[in-house]
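Showing subunit A:
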Amino acid sequence: MPEIVFVLALPVLGAALLALIGHRSFAPSVNVAVSTGTFVAAAALTARVIEDGPLLVLGRQFLLDPFNVFLVALTAFVGMTTSLFSRPYMRIEEEHGRLTPGRLRLYHSMFQLFMFTMLLALTTNNVGILWVAMEAATLATVLLVSLYRTPASLEAAWKYFILCGVGIAQALFGTILLYFAAEKLLGAGGGALLWTELNAVRENLEPTVVSLAFVFLLVGYGTKVGLVPLHNWLPDAHAEGPTPVSAVLSGLLLNVALYAVVRCKVLVDGALPDAFAKDLMIGFGLLSVVVAALLLSRQKDIKRLFAYSSIEHMGIITFAFGIGGPIANFAGLLHMTVHSLTKSAIFFAVGHAVQKTGTQVMDDIRGLVTISPMVGWGLALGALAILGMPPFGVFASEFLILTTAMREQPWATPFLLAALGVAFAAVFSKVQPMVFGETTAMRLPVRPAMIPVFTHLSLVLMLGLWIPPFLADWYRNAAKLIG
Partner candidate 1 sequence: MSAAALLSQLLQVAIALLLAPLLVGWVNQCRAWLQNKRPPSLFLPYRTIHKLFVKDAVIADNASPIFRLMPYIVFGAMCCAAAIVPSLATALPFARAADAIALVGLFALARVFMALAAMDIGTSFGSLGARREMFVGFLAEPALLMVLFTASLISGSTALPTIVDTLAHRELAIYPSLAFAGVAFTMVSLAENARVPVDNPATHLELTMIHEAMLLEYSARHLALLEWASALKLFNYSCIGLALFFPFGIAEGADFVAMLGAAPALVLKLAIGGASLAVIETLSAKMRIFRAPEFLGTAFLLAVLGMLVNLLLGS
Partner candidate 2 sequence: MTALPIGQQLINLFAAILLLLAFAMLAQRRIVSLIDLFAAQGLVLALSTAVVAYSTRQPHLYESAALTLALKVFVLPWLLYRLVRKLDVRWEFEGLINIPTTMLIGIVLVVLSFNLALPISELASTVTRSTLGIAMASVMLAFLMMITRRKAIPQVIGFLAMENGLLFAATSATYGMPMVVELGIALDVLVGMLILGVFFFQIREQFDSLDLRHLENLKEEE
């Protein structure tokens, strides 16, 4: 199975290589090259899975089914565009003297390591390894968040580490309980932690244990998803880390954590007669949407703003998976895709905007279209897209989620209506004056890397108007898988 090996090996080798060569002028290009290679491998892998269905490889340790393979492709793609974006961005940061070559070496190798952990978490078939990979992802990003070594970034990293570490520990306890429940059916040893095995026997898993396990798993991985009230690390980490890191945190890490939750939900749904897991996820999702929308209206820092919007969207997706059924799951998966594309695009634009104006305080950012039309329009369109304005893809998924919710969970729709309204008012009233209006700032000489932004946005636009058939089948199968 070459592809999977490449997908996993390339980032590791890249990390090692970048750590060895240190920060040379060509290090960013190496970074880009490795990420591109990973994406190519992932694409090949995806193609194969589309051709001959789910794969179970390397001693059943690695599973590739429609659900995770599309996340693999997405992750590799966003990783590639992020590396493209970070090349000029980091150079400017260095020119501004905010980063030293040593830190850039750290940044590049850690970036690759982070990619590896996420890809591992996605592809592994072993629930335990999944946990290990999630923990490793936390560790890798902690150093990225504290890259600037400013007091604020240290504080953010510390909170991130402790909160996620503790959360992850709960997840480990959940995993142990899961193993405990499975091992009576599958016998001790590696088999009992393989998701495929668990899934095969999920009807016979002991309900009480599984429900306990799911509580621990939800609280654990939910902390990384950023579900309220476990979300407190998220805005700090997003606001204080370098922008490329915020982009991948928001666009990828949250997805991966949510992926873990959903994997567990599948098992629990099988084991429990009642809709225990569904109810929990609906509750958490709704709470997150509402609270995040409210907090959005109080933000002053642009990156914090979009961090909260990530919490809101994760809430929406959790809500969708909680509803379940073909349409809601389809919508949830679609929303995962468009959210990570849009949100990372927004963070790219935000990064350039912040570099041009030299501040993250929104009241001091004005008239971006006059400073740099590309950045301005990128931010405006991205914000409108993330707010669920058609013809962008975010609207497509929200359309499906809301219309389904109206019949499945009517009681929830008033909250959603109010929350989405508040979120729109909050974000748009802040973005509009930043994009338009008068400005005193000069045009900076540096050319922003806008290709990633507009690639993402045009993809999102396409998904709003036309979803390629293979992608659609893919979502459908994944939705069926999630049940």
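These made the cut because all candidates are chains of the complex that A comes from, given by their letters.
Side notes on the structure shown:
Rule of thumb we're sticking to: contacts are C-beta pairs under 8 Å (C-beta built on N, C-alpha and C of every residue); 3 or more make two chains touch, one makes a residue touch a chain; residues count from 1.
If you're wondering where the values come from, they're calculated on a predicted model, not measured in any experiment.
Among the candidates 1 or 2, the one in contact with subunit A in this complex is 2.
In the complex of the two chains, the subunit A residues touching candidate 2 come out as 126, 128-129, 131-132, 135-136, 139, 142-143, 146, 149-152, 154-159, 161-162, 165-166, 169, 172-173, 175-177, 179-180, 183-184, 188-190, 192-193, 206, 208-209, 212, 235-236, 239-240, 295, 298, 300.
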